[in-house]
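Just one protein chain is left out here, and the rest sit where they should.
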Amino acid sequence: MTRYVMTIDLRRCVGCQTCTAACKGANATPPGIQWRRVLDIESGEFPDVKRSFLPVACMHCANPPCEEVCPTQATTRRADGLVAIDYDLCIGCANCVMACPYDARSIVHEPRYAYNDTAMASEAKRFDPDRIGVSMKCTFCKDRIDHAAVSGQIPGVDHEVTPACVNSCISGAMGFGDIEDPESGVSRLLAETQHFRMHEELGTEPGVYYIWDKS
Amino acid sequence: MKISALRAAELAAPKQQRNWDWRAAANFICGGAGGGLLFWAAFAGLDPVALRVAVLLGLALIAGGLTCVWFEIGRPWRALNVYRHIATSWMTREAVVALLVFAAGGLALLTANALPALFAGVLGLGFLYSQARILAANKGIPAWRNRRSIPLMVATGLAEGAGFLACVLSLTSAGAGLPMLVGLIVLIGARALFWHRYLGALVADGAPDATLKVLGGIAARLAVFGHILPALFVMAAVAGMPGRGGLVFVAGIMAVAGGWFLKFTLVRRAAYTQGLALQHMPMRGQGAAGAAAKPGWKAMPGAKAG
């Protein structure tokens, strides 16, 4: 069995949003839509203040409430752990948007462009009408993962089949790989660190692990 | 062109959901009432005219709600895909039940026969229940996912249905009988009870501050106009106050309006998302890791609301 997961080392992240922008580029998301973004969180009171950066996206839950509620089976959990959306099935009912406890999904009803109403060449080239009016979210860069099956490369090791955000991260905060494989990079990293998954109490079994200290 | 500036400080905090607007809310508002109405219509032993009116109104309410939703979804021409996930999706189930409701309801309309009306009534309840489960399945909205939202939604749907029925009866025939009126009082009382328990559970289980604020903010109005006044009016009618038909009608309207107000609030205004949280501030080389942060929530132990 394979379950692809992501590790995010909060000790490393500087909140630069390189991953945010890389995901936008790799997936041609319209202005205002960020499948991934990095939050800026503060706690405490002056002068005892802590500030941290929290990258968030779809958690590719093992028990995804978005899938459960989806009336069309457009949202499915794949055998390798990816939670995917079939744009051809989705009716854009937004039930999954409400079901997701991680603000991971969005629906865009009209084409949107960076500068007013006309698409730049780069936007026109990549505009996908199938994504209008349907639910969208981080795919774990599904096409790359699928390519791995064809090319024999290993996601998280070979860059060509690793998510764009992971590749882009300038602090090396992000890892990707198969958590079922004890030898994978993510498994080894998780073994030697303390980490948590967000909102685990909701029973979603998210596939993103946040590292916060050595063990 | 003016470009927007977000407030970064609020990005992690629960946000009011924006995907289900008044159209989706209308489905819960009308559809729930319609389901409740069908249910009571089936059991109230109505005369054919009243039955037809009640069933027609019930179906219209459900159809109206569904039409609103149809206008809301992103890909309306693919709406039939909604039937693809009966295994777990309450939205699929709602859609299936809706079909059956219309079949049974349509038959009841044609025949004014008690049996199809009974089917329509049971299915109406099923529709109402499905809607309650749709909301509750949405883990992303703490106000909905609380298990106590299910009895609340069912109770208000039934109260609204009874309210509608009371109105229909006060207009169409000899008026509502005593059992009907007592039933209405009981339903209003039940809704008040479930509302109270729901709020209590939300506070106990934790919910976004904004959700609690919105819900807390309607409690008094809901109690007065949705529960106390209609109950008093019905009691007055029972006690034989003059203008009984009017009293019952107004009480029925209030019972409906109170429920709709409650549901609109729940589906739109109080529907804040879970938001995002940091269980541990990370270590930065040396020093202390720092407390957790769950912006927009008070409940998390050790956390400071951001």
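Order as written gives the chain letters A and B; numbering starts at 1 within each chain.
Going forward, contacts are C-beta pairs under 8 Å (C-beta built on N, C-alpha and C of every residue); 3 or more make two chains touch, one makes a residue touch a chain.
Note that in this section contacts and distances are computed from a predicted model.
Entry comment: the absent subunit's protein name, as recorded by UniProt, is "Molybdopterin oxidoreductase", drawn from "Phenylacetate-CoA oxygenase, PaaI subunit", "Molybdopterin oxidoreductase", "Cation:proton antiporter" or "Cytochrome c1". Across A:Tyr4, A:Trp35, A:Phe53 or A:Phe140, the single residue that touches the chain missing here is A:Phe53.
The chain omitted from view is touched by exactly one of A:Gln73, A:Asn167 or A:Gln194, namely A:Asn167.
When the missing chain is restored to the complex, the residue among A:Thr7, A:Gln34, A:Thr72 or A:Thr204 that touches it is A:Gln34. By the touch criterion stated above, the residues of chain A touching the omitted chain are 9, 11-12, 14-18, 20-22, 24-26, 28, 31-32, 34, 37-40, 42, 44-47, 49-53, 114-116, 118, 120-123, 125-126, 128, 159, 164, 167-173, 214.
Summarising the interface, chain B meets the missing chain with residues 1-11, 283-287.
By our rule, only the chains that are shown with their structure count from here on.
With each centre defined as the average position of its C-alpha atoms, the distance from chain A to chain B rounds to 33 Å.
If you check the complex, the residues on chain A that touch chain B are 9-11, 13, 32, 37, 39-45, 50, 52, 54, 56, 65, 67-74, 89-95, 97-103, 107, 109, 116, 132-135, 194, 196, 198-199, 202, 204, 210-214. Chain B makes touch with chain A in their complex at residues 1, 4, 8-9, 11-12, 15, 17, 19-20, 24, 69, 72-76, 78-79, 81-85, 88-92, 95, 134, 137-141, 144, 271, 273-285, 289-293, 295, 303-304, 306.
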